[in-house]
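Below is a structure I'd like to ask you about.
One protein chain is absent from this view; the other protein chains keep their places.
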Amino acid sequence: MSALLDIQNVTRRYPRPRQRLLHRPEPLVALDNASLTLNAGETYGIVGESGSGKTTLARLVMGFEAPDNGRVLLGGEDLHALPEHILRQRRQTFQMVFQDPFGSLDPRRPVGWSVGQPLRATGQQPAPAQIAQTFERVGLSASDAERYPHEFSGGQRQRIAIARAIITKPRLLVADEAVSALDVSVRAQILNLLLDLQDEFGLAMLFVTHDLAVVANLCDHLLVLRNGRTVEQGPAQAILTNPQTDYTTMLLDAARVTPAGHSAPARTTT
Amino acid sequence: MIRRAPVNLWIGGALVAMMTAIALLSLVWTPYDHTLLDIPAKFAAPSAEHWLGTDQLGRDVVSLLMAASVNSLTVAFVAVGLGGAIGTLLGLAASAWGGWVEAIVMRLVDLGFAFPALLFAIMLAAAFGPSLSNAILAIAFINIPVFARVARGAANQIWTRDFVLAGQAAGMGRAALTRDHILPNIAAPIIVQATIEFAVAILAEAALSYLGLGAQPPMPSWGRMLSEAQTLMYLAPELAIYPGLCIILAVLGFGLLGDGLRDVTDPRLARTRA
Amino acid sequence: MIRASGITVRFGSHAALRDVSLQLDPGQRLGIVGESGSGKSMLGLTLMGMLPSSAKLDGQLHVDGQDMSTAADRQWRSLRARRVAMVFQEPASALNPLRRVGDTVMEPLRLHLRLDRKAAQQRMLELLDETGIQEPALKARQYPHELSGGQRQRVLIALALACDPALLIADEPTTALDAHVGLRITELLVRLARDRGMALVFISHDLAAVARTVDDVAVMYGGEVVERGPVAEVLRAPQHPYTQGLLAARPPLDAGQLRRRLPVVPGNVPAMADLPLGCRFAGRCHVELPRCAATRPSETSLSPGRSAACHHLPDPSI
Amino acid sequence: MQVFLLRRSLGFLATLFAVSVIVFLVMNVLPGDPAVTILGIDSTEDARAALRAELGLDRPLWQRYGAWVWDAVRGDFGTSYFFRVPVSELIAERLPLTLPLAAFGMLATVTLGVTLGIIAAAQHGRPGDWAIMLLSQLGIAIPAFWLSILLVLLFAVKLRWLPPGGFPGWDDPVLALRSLILPTAALALVQSAVLARVTRSSALEVMRLDFVRTARATGLAPRRILGRHILPNALVPIVTIVGMQVAGVVTGTIVIENVFYLPGLGRLVFQSIANRDLFTVQALVVLFAAIVVTANFLVDIAYVLIDPRLKGRLA
Partner (left out) sequence: QSTLRIGLQQEPTVLDPTSDATASIDGMLAQNVFESLTVVDETGAVHPQLATTWEISDDGLTYTFKLVEGATFHDGTSLDAEDVKFSFDRAMAEDSTNPSKGIFEPIESVTVIDPATVEIKLTRKDAFFLFNLAQGDASIIAPESVDANATTPIGTGPFKFDGWTRGDRLTLIKYEDHRAASDVAIDKVEFRFIADPAAATAALMAEELDAFPGFPAPELLEQFEADPRFKVVVGSTEGEVILALNNARAPFDKIEARQAVSHAINRDEIIDGAMYGKAVPIGSFYPPHGPAYVDLTGLYPHDSEKAKELFTSAGVAGSEITLRVPPFPYATRSGEIVQAELAKAGVTVKVENVEWGFWIDEVYKKKNYDMTIIAHTSPNDLSNFARGKDYFYGFQSDDFDALWNAIKTETDTDTRMGLLKDAQNFVADNAIHAFLFQLPKLGIYRANVDGFWAASPVLYQPLSAVTIK
């Protein structure tokens, strides 16, 4: 059986604006020759500093844009070779959760409407029962469907976004910094929810983050990006316990909670 | 901080509602038939029969102002509605499809801005004779590029929002996304722009009437009354004052309404630091 | 150098800060942690005299022994930059996008210290250098958008340091930055505070960042300080149930255990208007005593410099 | 920058060309006959035919247009049917009025509008703000020609401080300037009301931005923050509106020059359309369009001068 998601040597370049008449500037390589394979039920973590190409990779997988080189195979089909209407059908099987829980819900629609949208997009009329069930699944009450995004807290909003992503029972969930904007305690709630859902549906997850602590808790595999290039790639535990590059080591350092350990001598002032 | 929004909205809304009510009322009732001439009784002073007196042809000024409100408001509504609808659609299309669609629309918009609107009106009047409907067409034409630009700008911002991307991830096409997400979310700036353009339209009709290109007799409009009363400034200044006041009140009404709507729909304004 | 006691900041009938006290001596580094909306920034703004005009301040606030609780903006202005300075959260938007960053940094030098152009420029370059900006002469001529996030944050710090303030308030200076850039910024702050003997208030919700930057930490919840003490002790042995929950909810970095459910603090942070009258954490706490909802727990001293505000302190003797 | 200039120049020419085609087509479907208009309704048919031949009106449409474009490219904008002098001469005669009038109008608009807007923003929520906003709302609501008449009644007829209209030419600059005061005021009052509002709201918008907080934290005085930090950042929308107001002022001259009987381009274009003076209309509309497009171009340049972040826009 082929892998659920197979990313083969994708490269994405963005042209830089021309400054002079006869001089075409080098394009910006946002993602350079990245590959990964993800099976059902597994989680692949993508980490890297800002601008390293994490979101670009997620957008390629979601079919929002096409790679300049390489292919993205989803269930064996080349995503970017599918005709527009087929791709729209296929979208039921892979969904996305965005970083910003404030921006990912239309402020002018009741959240129930937004959650039913993936069904409506393919011409189905979402049954209220189905929406209610999905709401309860992510820890909200069915009556919340009538309310508007601004009436919810950040964590609740992210739950709603997750509800929308799972209503079609997808096989792959792409989460782009889905917990980065949340407070520590809320973040834990959402991570727990994602884990529950994964167990329940056998979801595969592509998990974009910059927090290695989150990766440590969640991911089977890990891809470390920097400036679009792959710095390190492999089983998450192996990389975390035995990082091969300075870059990864430093990311690990930054995530450690060690009171003033390596810099300041403990000093008691009152 | 004083919360201004409700004040604007209240006064503006009340003015506009009053104007609209008067206009609607005039369709079924005015004190006199506004086309009724009584030349011997011209320039009558305000009295119990003629609350604001009569004009240079002995017509009842109140009736004229009321009947004129219909025309002035019709110009505003139809011209802005038409121009706004076309412009918004163009702007939305440009924003949704980008590429050559956008290039063509924006070229047209540039052209629209570059071509002085008043000249367009003059030419239209030269071609088909001056009339209210031509004035409406000309004002609608002015509005197309305005709304196209506003709609495109606002829509471009919405397109970058995650919920649109989420809709796309859900399998929605561009047209559906535009209908479901973009249009409702740019409604606020469009409506605000519309109230501003209403005001502009009323003034534009007045300016066109001044040049003899607006409403034609016996159809009264505030602009026409004002331009006809120009030479009467020495004789019966009130005939220039009344329609002028009506225009000011209507424009003020729409302007305040627009301001108020902007304040209400802009959540940031609600908690401004002083 | 700063003494605040019983600070309460009200918006209408809601209190964004309730009875917060704090004292800072030169060279002292204090961390403030807590969830979003817990009043961290409000506290920082209070110390700068920059509360929104709709806010009402009660309590005692002394800066350099001067009573500032009722001071006018004019009076505060003479303190800002020279005695107290602040670095804000968003380096991307906290710099005037139309000015070269060098000019921005020079502005207080010329205005407050009355340096002439050359001297100001000289000093500005030193400041940029001190904050670890490479090629300061080049960077000074650039605009904010031409700098990286970390560089912008350094410029902001240089700006805040320009008049050599006695207290630097850093409001979430690392939140918008990458982990490794954030790491460098916290190291810089520690170094500067130590070299200059400057007091530092470091506001963050990133426990790791706080841990490596400060000596003491105050944990805030719902506008109140619920626990404070030396950072190592608070992190090692949190006493307040909220602090405990906060620490536990952080995914551990080194555990070999994959897909472990994290312990969570149930519920969400209530809106300011919905906060309970008594203990602000009541309702989300794992302990539920009758008096929790009704009466406010006062700060109980646990050891020198260590205190918590809870009706149910497990072991008051620690 | 080069790419930008090249592209804008091409766009500029394309727009002007499109405008001239539109004008040409419109003018040619307009009813009316220059020969009858010139010779009067009692003239004989053969006199009209002779005049048409003299003016070249008997040639087919495309030939006339082709000839016009060809001449225009070489800087000859044709000869006015009516005035029988080269159009460029007509324009050259009237430019010394309309150009200063429009320039003064813009200058007054910008000075008054921006100043009032800034004062209002600084006074946000206080009586000064209210007063300025009320005045500007009124300013927007008053029809320009009506305001002009009131100005004339007051300053020319009643007080006799200023001439009621007309333009004596630049031989006596003082007289010339005096006669431009009222028209300038009529042009500027309405436009500056608009600009004051835009300035105010743009400044208020900027006041909410983070760097203003930084400036405050740096201990700067409010006045300095307003002048050095807020105003420059508020300029982009202001400049945008100013750019659009150039179009408003240029077409505004049509009405204003009529009220003040000024011999300017606005009046000329109005007359020429009525007279079916094809080449004059053609040249004037293209000129107006050129002014508007140039103004927009300058606005784009101004963006970059104001805001270094927008440099990419010039590509």
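So that you can tell them apart, the chains are marked A, B, C and D in the order they are listed, and the count of residues begins at 1 in each.
To be clear about the criterion, contacts are C-beta pairs under 8 Å (C-beta built on N, C-alpha and C of every residue); 3 or more make two chains touch, one makes a residue touch a chain.
Treat the numbers as computed from the prediction; the structure is a model and nothing was measured.
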| item | value |
| --- | --- |
| Contact set of the excluded chain (shown chains only) | B, D |
| Hidden-chain contact residue, picked from the options D:I22, D:A156, D:I181 or D:A290 | D:A156 |
| Candidate in contact with the missing chain, chosen from D:S43, D:Q63 or D:T111 | D:S43 |
| Which residue of D:A108, D:V259, D:L287 or D:A302 touches the chain not shown here | D:V259 |
| Of D:G11, D:G32 or D:P222, the one touching the omitted chain in the full complex | D:G32 |
| Touching residues on chain D - with respect to the absent chain | 30-33, 36-44, 46-48, 50-51, 53-54, 82-85, 90, 93-94, 149, 152-153, 156-157, 160, 163-167, 169, 258-264, 267-268, 271, 274-276 |
| Residues of chain B (touch criterion as defined above) contacting the omitted chain | 35-37, 39-40, 42, 56-58, 125-127, 129-131, 212, 216-218, 230-235 |
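Note that in this section only the chains that are shown with their structure count from here on.
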| item | value |
| --- | --- |
| Intersection of contact partners for chain A and chain D | B, C |
| Computed distance of Cα centres, chain D from chain B, in Å | 22 |
| Mean-CA-position distance for chain D and chain C (Å) | 54 |
| Chain A-chain B separation of Cα centroids, rounded to whole Å | 47 |
| In chain B, residues with contacts to at least two other chains | 1, 273-274 |
| Residues of chain B that touch chain A when the two form their complex | 161-163, 165-173, 176, 180-181, 184-185 |
| Chain A partner contacts - residues on chain C that touch it in the complex | 25, 27-28, 35-36, 149, 178-183, 187, 190, 194, 205, 207-208, 211-216, 230-232, 235-236, 245-246, 249-256, 258-265, 268-269, 304-305 |
| Chain A - residues contacting chain B, complex | 62, 64, 84, 88-89, 91-92, 95-96, 98-100, 103-109, 114, 117-118, 120-122, 161, 164 |
